[in-house]
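Every protein chain of the complex appears in place save one, which is left out.
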Amino acid sequence: MIPLSWYLLLSATLFCLGIVGFLVRRNLITIFMSIELMLNGVNLSFVTFAHQWHLVKGQIFVFFVMVVAAAEAAVGLAIIIAIFRARATLAVDRIDLMKL
Amino acid sequence: MHLILFIVFAGLCLAGALNLLLQKHPINSALSLVVVMTSLAVLYLLLGAEFLAAAQIIVYAGAIMVLFTFVIMLLNAGREERTLGSKAAVALGFPAVAAILAVIATVILKAQDLGSVSLSDGITSTEELSRVLFHELLLPFEVTSVLILIAILGAVSLARKGHGDQEAGK
Partner (left out) sequence: MNGPLLFLPLIPLLPFAGFLLNGLFGSRLPKALVTLIALLAPLGSLAIVAHDAYLFWSGAITFPVIEQGAPTWISVGTLHVDFGFVLDQLSLTMLLIITGVGFLIHIYSAGYMAHEKGYWRYFAYLNLFLFFMIVLVLAGNALLMFVGWEGVGLASYLLIGFWFQKTSAADAGKKAFVVNRIGDFGFLIGMFLLLANFGTLTFSEIATKIGENPGWTGGVLTCIAICLFVGAAGKSAQIPLYVWLPDAMEGPTPVSALIHAATMVTAGVYMIARSHAIFDRSPVALSVVAIIGAATALFAATMGLVQTDIKRVLAYSTISQLGYMFLGCGVMAYSAGVFHLMTHAFFKALLFLAAGSVIHGIGGEQDLRKMGGLRKKLPVTFWTMTAGVFAIAGAPFLSAFYSKDAILYAAFQQGTFGRVLWAVGLFTALLTSFYMFRLWYLAFFGKQRAPELHPHESPWSMLGPLVILALLSIGGGWIGIEKFSEWLAPAVGTHAVEAAGGIPEWAFSVIAVSMGLIGWLVAHVLYFAKPDQPAKLAGSFSVPYKVLVNKYWVDEIYNALIVKPLLMISRFLLEWVVEFAIIGGVVWLLAGIALLTGAILQKWQSGNLRSYAAWLAAGAAALLLFAGAVLLAANGVDIKWAGWK
C-alpha cells in the first residue's frame, strides 16, 4: 500500500531535477537530456492519476507524450548537429548569436 | 513486496537523475538516463500500465536514448569545458526551482483523500487501451503520425551535409 503522494512526490522531484539540469549543465546534449527527464517526470504523474481514477485516457496521453518526445528528440538532435557544424562547439554559452 | 519494489526502483530513478546532473561526460549522463527510464518502466508496471511500460522501454530507452548516444558519438562530444556561465541561471534559477518544488510538494502533502496504490488494483489491459485509442481518439492518433512524418522530414533536412555549407556559403 503505497500512498499516492509518494508517486507524485517522486514525479515532482524528477521534474525539478530536470530543471536544475537544464540550468546547470553546459553541454547542449546534456541539456536536451534534462528536458527528457522532465517529460518523464510528468509522464509518471499522468500514469499515477490514470491508475487512481481508472482513466485510460491518462495512459493514452502518456502515449502521445512519448510520441511527441520522440519526434522532438529527432528534430532537436538534428538541430544540434547543424549548430555543431556551424559553430564547432557544443558549449551552450558560446552559442549566443541571438544576443542583441 | 510492493513497498520494496517501489523503494528500490524509485531510488534508482533518483540516483540516475542525480548522476545525470553530476557527470562530466555526456555519455555517462546518457547512460544514467537509460537507468532512469528503465526504472520508470518498472514503476509503470507497478501502477498497472503494462503497455506503457513496454512502450517506455521500446521507445524511450530503446530508440530515443540510442539516438542520443549516436549523436554523442557522432559529434565526439567530450568532457564539458569551462565556460563563462550565467549568473542569472544560478542566482535566479535555483530559488525558482526551489519555489516550484515547494509549491507542488505543499499541495501534494496537504491534499487529503488521495488514496493509495496496491498491487491488487488490477492492470489496464492493452485491449482496453487500444479500444479507446482507435475508437475515440483515432483522429489524434492519425495526426501524430503526420507529426512524426514532419519530424522525419525536418530532421533529415536539418542534419543533411549540405545544410551547414549553405549557411557558410551565403
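A few notes on this one:
Chains: A and B, in written order; residue numbering restarts at 1 for each.
Criterion: a contact is a pair of C-beta atoms (placed from the backbone, for glycine too) under 8 Å apart; a residue touches a chain by one contact, two chains touch by 3 or more.
Here the structure is a predicted model, which means the values were calculated and not measured.
If you put the hidden chain back, the residue from B:Ile7, B:Leu74, B:Val103 or B:Val156 that touches it is B:Val103.
Set against the missing chain, the residues A:Val42, A:Leu55, A:Val68 or A:Ala86 yield one that touches it, A:Leu55. Listed here are the chain B residues that touch the chain not shown: 85-93, 95-97, 99-100, 103-104, 106-107, 110-114. Where chain A meets the omitted chain, the residues involved are 19, 22-23, 31, 53, 55, 92-93, 95-100.
Note that only the chains that are shown with their structure count from here on.
Inter-chain centre distance (chain A to chain B, centres taken as mean C-alpha positions): 5 Å. Those residues of chain B whose C-beta lies close enough to touch chain A in the complex are 2-3, 6, 10, 13-14, 17-18, 20-21, 26, 29-30, 33, 36-37, 40, 43-44, 47-49, 51-52, 55-56, 59-60, 63-64, 67-68, 71-72, 74-75, 77, 80-81, 83-86, 89-90, 93-94, 96-97, 100-101, 104-105, 108-109, 111, 114-118, 121, 124, 128-129, 132-133, 137, 140, 144, 147-148, 150-152, 154-156, 158-159, 163-164, 167-168. Of all residues in chain A, those touching chain B in their complex are 1-10, 12-21, 23-27, 29-30, 32-34, 36-37, 40, 43-44, 47-48, 50-52, 56-57, 59-60, 62-64, 66-75, 77-82, 84-86, 90-94.
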